[in-house]
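FYI, not all chains are in this one, though none of them got moved.
Just so it is clear, A and B label the chains in written order, and each chain counts residues from 1 on its own.
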Amino acid sequence: MELPKAYSGKRFVLFSHPGDFTPVCTTEFIAFQQRYEKFKSLNCELIGLSVDQVFSHIKWIEWIMEKFGVEIKFPIIADTGAMSEKLGLIHPGKGTNTVRAVFIVDDKGKIRIILYYPQELSRNVDEILRVVEAIQISDRYNVAMPANWPNNDLLKDRVIIPPAKDVATANSRLLKAKAGEFECYDWWFCHKKLP
Amino acid sequence: MELPKAYSGKRFVLFSHPGDFTPVCTTEFIAFQQRYEKFKSLNCELIGLSVDQVFSHIKWIEWIMEKFGVEIKFPIIADTGAMSEKLGLIHPGKGTNTVRAVFIVDDKGKIRIILYYPQELSRNVDEILRVVEAIQISDRYNVAMPANWPNNDLLKDRVIIPPAKDVATANSRLLKAKAGEFECYDWWFCHKKLP
């Protein structure tokens, strides 16, 4: 999938919205803008996208500034439809409007997470922040995250060692667990506290 | 997309997991089981799916029961790969493992939300509960939900009236707002309290 070149080598969140001058999108843009500093502190850029034209985008941004005093500082792509079609943003039976899609892309240009929400349901920007952070920790420490991390019922904010894939590794896991390097429920289910 | 017939006419969440006897999946199964009653109170079924064989599924479920005292009560599909391929669960460059996908399907059999998470990052079962509930409210009251609902910075748990699509409707919106039926920032951005 061909993504904007300026963002190659950068982590970013690309999110499409159905249209300018629509209310759910307006609340999302404001929510993204209000967490823009947190995303940037995680080295993650934000990019909006819709099939509206650039003149319409600018008028809408003006309106948001006037009404709510919020200045949208991340860029918005005025798509001719070509990129929307390639990313699967125009779903059959939905007319012209793009769906609410989110693509979370890492600094290798690899799409790690894809979310498709319906037009009538806004996204949860805090969940997007959670996974952006989780991916970075997973990448840095080579660990996996349990369900609902960092609020897992069982492990709290502990993280998981990737499971053994042969008998030798399985046995060494159990030995390391005995040595206190981490804890294991079985050779394939070991977990530890992050440093 | 062809989905199990037994579930036609039911709301359900179909989630695939990479493999039996793997740790992140185990935390997810426990998390889903622990919220199973909440999903059922929203009239929503749960269905797990992986490419493991049925004998392996049963052994793993036994293990979870033994170790954590949690009995997995929702069904798990032992897929031969045919369904996984159709739902796009085996991503290129990922080998045999299915990805962590979630399909949220309404009682019309329409897929409303699709999520793809990577192998190393568990899903947020609470976010899945949030959107299952939001879709039902949206369907029942014909409203849309703002960002992060019910915790929107601006509107809190208020919901949004779908925007006018012609000038006549735009004008009537502003009149109704004046009459106190709801509040509007503009003819296209009106919101109200749920009953």
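Keep this in mind: a residue touches a chain if its C-beta (ideal position, glycine included) is under 8 Å from a C-beta of that chain, and two chains touch if they have at least 3 such contacts.
Keep in mind it's a predicted model, so treat the numbers as computed, not measured.
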Number of identical chains forming the whole complex, with 2 shown: 10
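The criterion applied here is as follows: only the chains that are shown with their structure count from here on.
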Gap in Å, rounded to a whole number, between the CA centres of chain B and chain A: 17
Chain B partner contacts - residues on chain A that touch it in the complex: 21-24, 26-28, 30-32, 34, 63, 67-68, 112-127, 130-131, 134-135, 138, 143-149, 151-155, 160-163, 185-186, 188-191
